[in-house]
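I have a structure I would like to understand better, so I am pasting it below and will then ask my questions one at a time.
A protein chain is absent from this complex, but the other protein chains hold their places.
Moving on, here comes chain A:
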Amino acid sequence: MTPRYTSTAIALHWLIALGILASFSLGLYMTDLSLSPTKLKLYSWHKWAGVTLFALIVFRLGWRLTHPAPALPDTMPPALRLAASAAHWVLYALMLAIPLSGWLMSSAKGFQTVWFGVLPLPDLLAKDAALGDTLKDVHEALNFTLLAMVGLHVAAALKHHFIDRDTVLTRMLPRFRQS
């Protein structure tokens, strides 16, 4: 039997992947809307999703640090292993930095983040329109960097599966049928 990620790691990976896909698309869509109750609702949902994802990512990072990933195949050249490892840590860093930048942007723009309309997050920055615009650019740039990194991540996974024909992709796939 080839080494697999733990089922917790697998569940977190796919849950967070779905969450990122949803909130990224929502973010892209909502910013172009003209002001309406729907727009305000979508912004709130996006912010709630961001806080939720941040919490999940912190938990996942903790899990990852206490449950090492299965070793990469011996056939991989050292430079590629290093690149793979670096790319994963960049992904983690982006997944933390993106919700943080969104939260800071909200504070600077004067809109406090209240998780699910119930739990207020402190405003770490005072209202500052210019800083808010800068943070918006930062949030956007980080997101497009993440998009590029996810593209690389998916391409690498597919290369492992279809070209290298190793287990790097399948060890992260959920096993629906347990025999």
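Quick notes on this one:
The rule is short, and it goes like this: a residue touches a chain if its C-beta (ideal position, glycine included) is under 8 Å from a C-beta of that chain, and two chains touch if they have at least 3 such contacts; residues count from 1.
The criterion applied here is as follows: contacts and distances are computed from a predicted model.
Missing chain, UniProt name from the options "Acyl carrier protein", "Putative ABC transport system ATP-binding protein", "YceI family protein" or "Membrane protein": "YceI family protein". Across the entire complex, the residue among A:Ala17, A:Met76, A:Val114 or A:Leu152 in touch with the chain not shown is A:Val114.
Considering the complete assembly, chain A touches the hidden chain via residues 35-38, 40-41, 44, 109-114, 116-118, 120, 127.
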